[in-house]
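Of the protein chains in this complex, all but one are displayed in their positions.
We just call them A and B in the order they show up, numbering each chain from 1.
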Amino acid sequence: MEYKLPVSSLAIQLELNDLHCERGERVLMQNVNHCLEGGQGLRIAGANGSGKTTLLRMVSGLTTDFSGDIRWNGRSTRELGALFRSQLCYLGHAPGVKAALTPIENLQWWQATNGSSAATSGGVKIGDAQQADHLLERALATFGLVSYSHTPCARLSAGQQRRVALARLVLSQHALWVLDEPFTAIDQDGVVVLEEMFDQHLLRGGMIVLTTHQPLRSERMLTLDLDAHRAKAGGMNGARSL
Amino acid sequence: MANWQWFHRLGSPKWLLATLDRWLPWLLSLGLLMLVGALAWGLAFVPPDYKQGNSFRIMYIHVPTAVVALAAYYAMAIAGAVAMIWRMKVADMVMRAIAPVGAALTFLALVTGAIWGKPTWGAYWVWQDARLTSMLILFFLYLGVMALYDAYSDRRNGNRAAAVVALAGTVNIPIIYKSVDWWSSLHQPASIKFTEQSAIASEMLQPLLLAIIGTYFVFAAMVILQLRLQIVLSEGRSNWLAEYATNKLR
Partner (left out) sequence: MTHPAAMQADNESMFRILHAIFKRDLRVYFRTRGAWLNPLIFVLLVITLFTLGIGPDAKQLASNATAIIWVVALLGIMLSLDALFRSDYEDGTLEQLLLSPRPLYFAIMGKVAAHWLVTGLPMLLASPLFALMLGIPISIVPLLALGLFLGSGILSFVGAIGAAVTVSLQTGGLLIALIILPLYVPVIIFGAGLLQYALEGWSVAAPLMMLSGLLCAAVVLAPLAIGAGLKISMDS
């Protein structure tokens, strides 16, 4: 049974225009340009310290210290603000799970703060309590958390806590998923489930931007290699040696 | 269409540094000249006060430093607000440049106030003096903002965080001043009023006004000195700075 409608009936588009980012005395990345359409995934590759996480945070809007602009459907994400964030589901290094709360409570508050509201979810009335419970159960089941759903997360393993965080993707009606190392601490079964979810999200016309060292099987995943965008010595904006 | 070019130019550290370099000697010499004049006038030519004798003459240092120290906090907060709203790099630097100068002025006002307190109140520090107590809190406000700059390893974020605190302080300052006033029953009423007949003799007031204006000028010059340092620190890698420096040395 399919619960989700297509994330968007309109074409969606994410543009990275001329991104340039410095950290301290170092140019982290320069001339980063990319255009992503709905149904496409983008995997950010690069060595450790090449700015993969920084780029994801730039896309999400958490980091603002860079030049160039990021556009969602042709409009700057900065200007769009909450409208852009209502399309965005972000999963960072830290799982964003409260240790004192149970998985089900964690998903509930996230649904209330970050989940789509009835007004914007395109037909599916998430406000309907029964429907919401149903969706929560499905999210827990997808990641094998049903028997732990009333155990405080503090007593779950690191991998299980990551699973709680990933279970949000089942609740998510967001068009854009930004995921920082989603496979961390996830076992083989979890990897299969997650890849299946990626495929479905892309098939529905959604968009994924992620970093991972896991080989991905989907053909809809493009790669952006940040190693190619590092500052070259003596480059235009390169560090001046004194 | 209004001419906004000056505003955009302000955003360019390169243009700013050149302008500041041109202004600095004028501001500094003009300010010092006014200060020396005002002090000579106030110390040597104004007749002694019938009640306080000669001790009131420290007013010519105390009042200008106190006035400018308070104004400096507001200038700092306004620069912080500009930096936050228009994301202007230079405003960040201005804010950071004002903080140590303002703190130093506040300290000077505290010291001269305490010295003035000895002959007037009979003790260096009397808590009933609401204005001096408020000045002490202003000093702590400055120190808090400066501590926050230093705690951040990232200059930009440190500046932005300090701007938030400075703005919160700005909202709070009138409340602090009023509450300290309320708290202390024994204090002199503010005696300079421009609308009414001044409570202090005009021959005492004229050099004081000159000293205040002079202090503003010297304050501006000190801020410019700090600002140049901030520009160099944050633009240290850029090519224009190296060119500018070599041109200057030639």
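FYI, a residue touches a chain if its C-beta (ideal position, glycine included) is under 8 Å from a C-beta of that chain, and two chains touch if they have at least 3 such contacts.
Since the structure is predicted, the reported quantities are computational estimates derived from the model, not experimental observations.
S.K.: Taking the whole complex into account, name the chains on display that the unshown chain touches.
M.R.: By the stated touch criterion, the chain not on view contacts A, B.
S.K.: Which residue, B:W15, B:Y74, B:F107 or B:Y152, contacts the hidden chain when the whole complex is considered?
M.R.: Checking each option in B:W15, B:Y74, B:F107 or B:Y152, the one touching the absent chain turns out to be B:Y152.
S.K.: For the chain not shown, which residue from B:W86, B:W183 or B:W240 touches it across the whole complex?
M.R.: Of the candidates B:W86, B:W183 or B:W240, B:W183 is in touch with the missing chain.
S.K.: Looking at the full complex, which residue from B:I115, B:L143 or B:L205 touches the chain that isn't shown here?
M.R.: B:L143
S.K.: Which of A:Q13, A:N31 or A:T63 touches the chain that is not shown?
M.R.: The missing chain is touched by A:T63.
S.K.: Name every residue on chain A in touch with the hidden partner chain.
M.R.: Touching the missing chain: residues 60-65, 79, 82-83, 85-86, 88, 90, 92-101, 105, 108-110, 112-114, 117, 119-120, 152, 165.
S.K.: Could you pull out which residues of chain B are in touch with the chain that's been left out?
M.R.: 84, 137, 140-141, 143-145, 147-148, 151-152, 154, 157, 160-161, 164-165, 167-169, 171-172, 175-176, 178-180, 182-183
Following the convention adopted for this analysis, only the chains that are shown with their structure count from here on.
S.K.: When the centre of a chain is set as the mean of its C-alpha atoms, what distance in Å lies between chain A and chain B?
M.R.: Chain A and chain B have C-alpha centres separated by 47 Å.
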